[in-house]
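Every protein chain but one is kept in place in this view of the complex.
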Amino acid sequence: MALSREEVLHVAELARLSLRPAEIEIFTRQLNDILAYVEKLQELDTTGVAPLAHVIPICNAFREDEVREGLSLDLALENAPAREDDNFLVPRVI
Amino acid sequence: MTEPLYSLSISQLAPLLARGEVSPVEVTARLLERIKERNGELNAYLTVDEAGALEQAREAEACLGRGEAASLTGIPLALKDVMVTRGLRTTCASKILENFIPPFDATVVARLRREGAVILGKANMDEFAMGSSTENSAYGPTHNPWNREYIPGGSSGGSAAAVAADLCIASLGSDTGGSIRQPASHCGVVGLKPTYGRVSRYGLVAYASSLDQIGPLTKEVRDAAILLNTIAGHDPKDSTSVPQAAADYTEALGREIHGLKIGVPREYFGHGLDPEVEAAIRAALKTLAGLGADLIEVSLPHTEYAVATYYVVAVAEASSNLARYDGVKYGFRAEGKNLMETYLNTRTQGFGAEVRRRIMLGTYTLSAGYYDAYYKKGSQVRALIRSDFETAFKACHLIACPVSPTPAFRLGEKLADPLTMYLSDIFTISANLAGIPGISVPCGFSSQGLPIGLQLLGPAFGEAEILQAAYAFEQATDFHRRKPPF
Partner (left out) sequence: MAYEAVIGLEVHAHLLTHSKIFCGCATAFGAPPNTQVCEVCLGMPGSLPVLNRKAVEYALKMALATDCTIAPESVFARKNYFYPDLPKGYQISQFELPLAEHGHLEIKVNGQAKRIGITRIHLEEDAGKLVHSEARPVSFVDFNRTGVPLIEIVSEPDMESPDEAVEYLKGLRNILLYLEICDGNLEEGSFRCDANISLRPVGAKELGVKVELKNMNSFRFIKAALEFEIKRQRANLSAGREIVQETRLWDTSSNQTVSMRGKEEAHDYRYFPDPDLVPVRIDHDWLESLRKNLVELPKARLKRFQAEYGLPEYDAEVLTSDKALADYFEATVKLFPQPKQVSNWIMGELMRELKKEEAGIDSCRVSPAALGKLLSLVDTGALSGKLAKTVFEDMVATGRDPEAIIKEKGLVQISDSGALEALAQEIIDANPKEAADFRAGKTKVLGFFVGQLMKKTKGQANPQMANEIFRKLLA
């Protein structure tokens, strides 16, 4: 399951990361090393083993349908990198 | 009182405060002074809240004056910069949160405040808790107080160094694959990772949600129990926090461990284990035996798959948890011609290399067609690893083993190859995968004077037992009394 350079670039884009040209080769190599290592897991026969999703078996952690005070407008927007009026401002999609 | 105030533990300081022999403002001021003088040599702190700490100290003093002392009134702590503190910058040692001021407190922080603790500041760490050496911080590495050319361990390196160097009385860190226990071991302090779900994760900036836990790093075992008492317990804001009531973790301290069965996992001895580490551990086992414990050999057959499992499951969750850092709502934003470019520039410039590496790995393993082979497979192997422990704990009460295959290494020594770094997590990682508690206590030193820790693992919700055994070991030795030449 070795990753090609193209696949690495595709994964980077999926993750919204860009790789500097110098990094592409290094990252490709390092990722492939790690992937080769984790290939180890395929040695194990896990037929019928239920995936462990939650270490402690809890279910039905609910809250009641009550309105709670949230953040004030100022606190909500305080850390916004860009804002206009009372909205978060972002560059246009296209 | 001959020892400087800053060198005291919680257990030593609390009674002095309670009796009015020492004022909280004095302790906090002394620590702030020491931090100012010495932090530059270690880079343990990222943010020091001088004004806030003194104000909290004054409040503590007033409380004590009214006779309203709580369990931590006036005790100054450092918090790993991975848990949010309202109004106080929280960076996760990342550029992407360089100026993030959280509008809320983590639940554990709220509980500490309620118990009167003073928060001195935020401690350095590996960026987003991804690392084992605190070299992945965007704000420079932390240095090991025992030898400044060495790493303090990671990812809670700042917390461990601060405790070891008496730059705080105690600290909280977080542990996803060993990030409390390993730096505790490398810095010669106590570090406890609770059972998964024992302590609320609300306000803990998520790395790997099914593995992360907050825990104490302290100068002595009793302190860890005291802090655990404050932070443990169900939190309705964290769906994964367990409803089981927390115990009083100081209660069992001092009880004998006669007849305690301690399992020694055969797979943990031989895996590139440094001979000095092995020697220290074996000596520790002898001490435990001398205290009445029965040592028996146990097997954890899936040990060799633990690191691989972790680096599949943890990175997948991490890749998703870190998707929120997009420059839209908070944090760093790099400009771009359009939205896509803004995302790319922000995240590429805002995240360090190790974080980007793990995000990519996680994104890949979750991507179309690979989920079964990686995340699902990893989750299945995780079940096998947990079952290993369940079986072992049928034959013993606790497991004793090393924390790290080697003592701390030099700064920069292992940066070239990430995989080598990952493999050094071998002894701590399984506990996170199985969700069981673990503690590291100082048990020796390498010939170079670097600390070595003994790890005790317990079954789920076995914190009281491992604290009891750790305490017994600690009290029978004096490793915990040694301080770095700092």
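Letters A and B mark the chains as written, and numbering starts fresh at 1 in each.
Rule of thumb we're sticking to: a contact is a pair of C-beta atoms (placed from the backbone, for glycine too) under 8 Å apart; a residue touches a chain by one contact, two chains touch by 3 or more.
Model, not experiment: these values are computed from the prediction.
Participant: Looking at B:E61, B:E317 or B:D388, which makes contact with the chain not pictured?
Facilitator: Per the contact definition at the top, the residue touching the missing chain is B:E317.
Participant: Looking at B:V22, B:L366, B:M421 or B:A469, which makes contact with the chain not pictured?
Facilitator: Residue touching the absent chain, from the options given: B:L366.
Participant: I'm checking contacts with the chain that's been left out. Which of B:Y6, B:Y45, B:F100 or B:Y268 qualifies?
Facilitator: That would be B:F100, which touches the missing chain.
Participant: I'm checking contacts with the chain that's been left out. Which of B:Y249, B:Y343, B:F393 or B:F461 qualifies?
Facilitator: Considering all chains, including the one not shown, the answer is B:Y343.
Participant: I need the residue numbers on subunit B that touch the omitted chain, in ascending order.
Facilitator: 83-84, 90, 92, 97, 100, 102-104, 106, 201-206, 208-210, 236-240, 316-317, 320, 322-326, 328-330, 338-339, 343, 363, 366-368, 371, 375
Participant: For subunit A, which residues touch the unseen chain?
Facilitator: Considering the whole complex, subunit A reaches the absent chain at 14, 16, 53-54, 58-71, 73, 76-77, 84-94.
Note that in this section only the chains that are shown with their structure count from here on.
Participant: Measuring centre to centre with CA averages, how many angstrom lie between subunit A and subunit B?
Facilitator: 23
Participant: Which residues of subunit A touch subunit B in their complex?
Facilitator: 1, 3, 7-8, 11-12, 14-19, 23, 27, 30-31, 33-35, 37-38, 40-44, 46, 49-56, 58, 61, 63, 71, 75-76, 78-82, 88, 90-94
Participant: So in the complex, which bits of subunit B are touching subunit A?
Facilitator: 99-101, 103, 195-197, 210, 236, 239-240, 242-243, 302, 304-305, 307-309, 311-312, 319, 323, 326-333, 336-345, 347-348, 351, 353, 356-357, 359-361, 363-364, 367, 373-374, 376-384, 386, 417-419, 422, 434-435, 460
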